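My questions will all concern the structure given below.
Note that one protein chain of the assembly has been removed; the remaining protein chains are unaltered in position.
To keep things simple, chains are lettered A, B, C, D and E as they appear, and every chain counts its residues starting from 1.
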Amino acid sequence: MAKRNSKGVAAKRATKARRSAAADDDTRITALRLAPQPLSPEMAAYFAKCEDKLGFVPNVLKAYAFDMAKLGAFVAMYNDLMLAPSGLSKLEREMIAVVVSAQNRCYYCLVAHGAGVRQLSGDPVLGELMAMNYRAARLSKRERAMLDFAVKLTAAPWLIEQDDRDRLRRAGFGDRDIWDIAAVAGFFNMSNRVASATDMRPNSVYHGQAR
Amino acid sequence: MAKRNSKGVAAKRATKARRSAAADDDTRITALRLAPQPLSPEMAAYFAKCEDKLGFVPNVLKAYAFDMAKLGAFVAMYNDLMLAPSGLSKLEREMIAVVVSAQNRCYYCLVAHGAGVRQLSGDPVLGELMAMNYRAARLSKRERAMLDFAVKLTAAPWLIEQDDRDRLRRAGFGDRDIWDIAAVAGFFNMSNRVASATDMRPNSVYHGQAR
Amino acid sequence: MAKRNSKGVAAKRATKARRSAAADDDTRITALRLAPQPLSPEMAAYFAKCEDKLGFVPNVLKAYAFDMAKLGAFVAMYNDLMLAPSGLSKLEREMIAVVVSAQNRCYYCLVAHGAGVRQLSGDPVLGELMAMNYRAARLSKRERAMLDFAVKLTAAPWLIEQDDRDRLRRAGFGDRDIWDIAAVAGFFNMSNRVASATDMRPNSVYHGQAR
Amino acid sequence: MAKRNSKGVAAKRATKARRSAAADDDTRITALRLAPQPLSPEMAAYFAKCEDKLGFVPNVLKAYAFDMAKLGAFVAMYNDLMLAPSGLSKLEREMIAVVVSAQNRCYYCLVAHGAGVRQLSGDPVLGELMAMNYRAARLSKRERAMLDFAVKLTAAPWLIEQDDRDRLRRAGFGDRDIWDIAAVAGFFNMSNRVASATDMRPNSVYHGQAR
Amino acid sequence: MAKRNSKGVAAKRATKARRSAAADDDTRITALRLAPQPLSPEMAAYFAKCEDKLGFVPNVLKAYAFDMAKLGAFVAMYNDLMLAPSGLSKLEREMIAVVVSAQNRCYYCLVAHGAGVRQLSGDPVLGELMAMNYRAARLSKRERAMLDFAVKLTAAPWLIEQDDRDRLRRAGFGDRDIWDIAAVAGFFNMSNRVASATDMRPNSVYHGQAR
Partner (left out) sequence: MAKRNSKGVAAKRATKARRSAAADDDTRITALRLAPQPLSPEMAAYFAKCEDKLGFVPNVLKAYAFDMAKLGAFVAMYNDLMLAPSGLSKLEREMIAVVVSAQNRCYYCLVAHGAGVRQLSGDPVLGELMAMNYRAARLSKRERAMLDFAVKLTAAPWLIEQDDRDRLRRAGFGDRDIWDIAAVAGFFNMSNRVASATDMRPNSVYHGQAR
């Protein structure tokens, strides 16, 4: 029966260490030391727009800012997938983002896009359900089919076949919608891995949003 | 390219359906119809104490209230494990609860005990980290060893051997502490499964606590 | 081509080591050194009843005897689940115990509850089938549905949904029976992990029972 | 709360069904209807030798007896692997057989070779440990290294590399011994699958042997 | 013993069906009907460059050509990752592409990038090894560390931690190189899923290249 006396001390030290680490998340964004490049005019304008609209620049953008070509390509793809017109609503795309990130247990994306689901749906519980176990949520047939496809595509892409696409069609999705579901699910399978590989930390402001 | 026009309508219907389902969670607690028994005097007193201290009776207790023997046995084991004196702090025991529940993707326990971690630590981010991926948290060696053991014991109990216990000992845990880690992790492997089997819904009040 | 000559010697040493270890199982019950507490009058009576009815005290009870509160809570929950009136027969509950323990490859529980299945069914082969691969057994639809649910709940509790409960209902189980299946399966998911975490050893007497 | 009254009736019917099925195992050996060929003189002599030495012909041999070429090839390979001189003792080879069959949850091979381990070791508990979780057995370093290799080779053969072979060498195995471990483990990965694919049933006599 | 006579007929029909399907691969590129948009001048120039340099336009580009924004974003990201200056050679990036695609069993990417490895290395066997089991290849420590990281990041991104990055550093990779390994591995985790979700078919010309 060891070390009971040291329990209180150890716990306090642990809490303190966690706090200062947590405070760090907005300054030390990844585990890699990559010097930021000067922002291109286009990217400077984009960062300013983020500050203006969101009140902050998402850390993922700062993480890519060591190289303007990579930052630009990421932003172009992200904005097309998540914000351009689509048969999927913005909320549906954020739901895919969170459910894929839950499958991959990606801390960065669960925090950032969990907040997105809460905001777009006005339903804080829905954000938790997507992050914890989407099967426990009360979903429409359309939503459920969409998320089942995204999760299977994430966990075992080699098993996707015609039947899976047909299930989406029966739930009302067209071929272009199927592309969009695949593309969003695919994109977060990429982002989850870049975030996990680099220990990317989400802006701390996300945690309290739309609770 | 199918059904764009119906998107808005479908989305609204889905949101509305989710809302009324969410509102339901505090009345329809599990998917099973089991008529509540009259509370025994001991359990009536315990429920009153919950109301007094927490402001509500956790839904898991209401779920067990169809049978006083089962409710009593559950409460006795829960209170001993989570509240009795132990080499593990209450926060450490809640951290185990959440990390095990994350491995098992148990909605009820992630919500209820995620709130527990936030309250006991005063650190809302720590609750998120335990629920999403504890490996991304800044933990002490002691905390990390404890959670690694709990997760291995959850995912592949047949692989636990002397080396695993020795790793806990090297992190400062005594034999009694090892028992307590195993017992708490074991308990949530039980509770996660009872909750998942019955679609148990957490009290909605948990979601906003200690954010 | 190394060490042929040492084969015989090594084999004899191995056998001897195993034997003395096996003999140990009834004295060194777990890998943890936890001094037994004096039994409470209630627990003393219960141990006496075990000696009387079974001829021995199951090692799991001795393992918990370092703390009367833990022992009492375990015994209360165990006896309610496995012995109280239920829509499941005692044999059915033991079958769940063994099938869950096979999924978790828990040596203690497979030995102790395998003996239970052999005794309650009077069918030694059924005990082997439950421990080895229940899918190879000739089971009724009711038994098969019950065990399929217990195994899915053990292996991937997050996948259990309304369909799974409905499959039990179609096999003739009521809502209270579903609770009992979940509770027994959940309980052995706990016990398997406490046993594996502590290297708990079954009483050697179980091995020869009801063969 | 459904169907309590029918419980007793259902249970009796289930037991009766199981019994007659179990009795069947020695006559209906696989789920395939394949008419036995007349035994070749060589195979007739071999079957007679089995009857003489074991008191019965193992069902696997009867299962192959629809085709003398297949039966002959199986017997030749089996006898070379399990009975010919080797750096591995016969008990060690049977231990590999059982541990591989446990990984593959093969009912036929666990029953037949579990009996083999009990007989060759004179240690009934060892047979149970190999079938349930070999990691819980008190093994020599040599035995443990051998079984770890066999299990890894069974579960994830693509991960075997030089390090794994070197671990065997450090445990005292020569290159020829490594071949034999691989060949025995490989053979049971074949046999387990032929048995599972055809629902092969073990001779009922195995169950009581050497308990 | 059924249908022996029909074997020859069935086989011929199967071969014929496969052939015409194979011939199809260069015209029916995915399972989705998405009408190609007119190419933007930039993309028209890029397709012309492909024709010029490769002799054909890779089918993945044709698959994205239903939407110029998506095609442009894909091309920008692809070219930056695979062709821009990097601490990783072009061959190393192709090796990551194939090894990730092997983990995900992605037919399109294995064919297209397997050809890439064969061409860049001048070593047809290396292409096969990357597609079949990279652990069987004779690799430098640097290559092995890089591929181990990419595969772990693919299979279980939530397990990547500081130790994994440090292993890359010990193999000689800098922080920028670690980003590039992660980004390439991440990108193919996206592309594999878009290809699998849409049943994307590789240009048949790849198969014979650089054998």
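Assume a residue touches a chain if its C-beta (ideal position, glycine included) is under 8 Å from a C-beta of that chain, and two chains touch if they have at least 3 such contacts.
Source: prediction; values computed, not measured.
*Asks:* Considering the full assembly, with which of the depicted chains is the omitted chain in contact?
*Replies:* Hidden chain, whole complex, touched shown chains: A, C, D, E.
*Asks:* For a quick check of understanding: of D:59, D:191 or D:209, which residue touches the chain that isn't displayed?
*Replies:* D:191
*Asks:* From the list C:90, C:135 or C:169, pick the residue that touches the absent chain.
*Replies:* Of these options, the touching residue for the absent chain is C:135.
*Asks:* Among D:46, D:74, D:134 or D:206, which residue is in touch with the absent chain?
*Replies:* Among D:46, D:74, D:134 or D:206, only D:74 touches the chain that is not shown.
*Asks:* With the missing chain put back, which residues of chain C would touch it? List them for me.
*Replies:* Given the touch definition above, chain C has residues 133, 135 touching the missing chain.
*Asks:* For chain E, which residues touch the unseen chain?
*Replies:* Within chain E, the residues that touch the unshown chain are 1-4, 6-8, 10-11, 13-15, 17-19, 21-22, 87-89, 91-92, 102, 105-107, 110-111, 121-126, 128-129, 131-133, 136-140, 142-143, 169, 172-177, 199, 204, 207-208, 211.
*Asks:* To test your reading of the contact rule: which positions on chain A touch the chain that is missing from view?
*Replies:* With respect to the unshown chain, the touching residues of chain A are 158-159, 161.
One rule holds for everything that comes next: only the chains that are shown with their structure count from here on.
*Asks:* Which chains contact both chain B and chain C?
*Replies:* A, D
*Asks:* Taking each chain's centre as the mean of its Cα atoms, which chain lies farthest from chain E?
*Replies:* Chain C.
*Asks:* Please report how far chain D has to rotate so that its Cα atoms sit on those of chain E, a copy of the same sequence, as a value between 0 and 180° in steps of 5.
*Replies:* The two chains, chain D and chain E, differ by a rotation of 120 degrees.
*Asks:* Averaged over CA atoms, how far is the centre of chain C from the centre of chain D? Could you give it in whole Å?
*Replies:* 24
*Asks:* Could you tell me which residues belong to chain C and also touch two or more other chains?
*Replies:* Touching at least two other chains: 105-106, 158, 161, 175-176, 199.
*Asks:* Looking at which chains touch which, would you call it a line, ring, star, complete or other?
*Replies:* Shape = other; not a path, cycle, star or full graph.
*Asks:* Among all the chains shown, which pairs meet the touch rule set out at the top?
*Replies:* A-B, A-C, A-E, B-C, B-D, B-E, C-D, D-E
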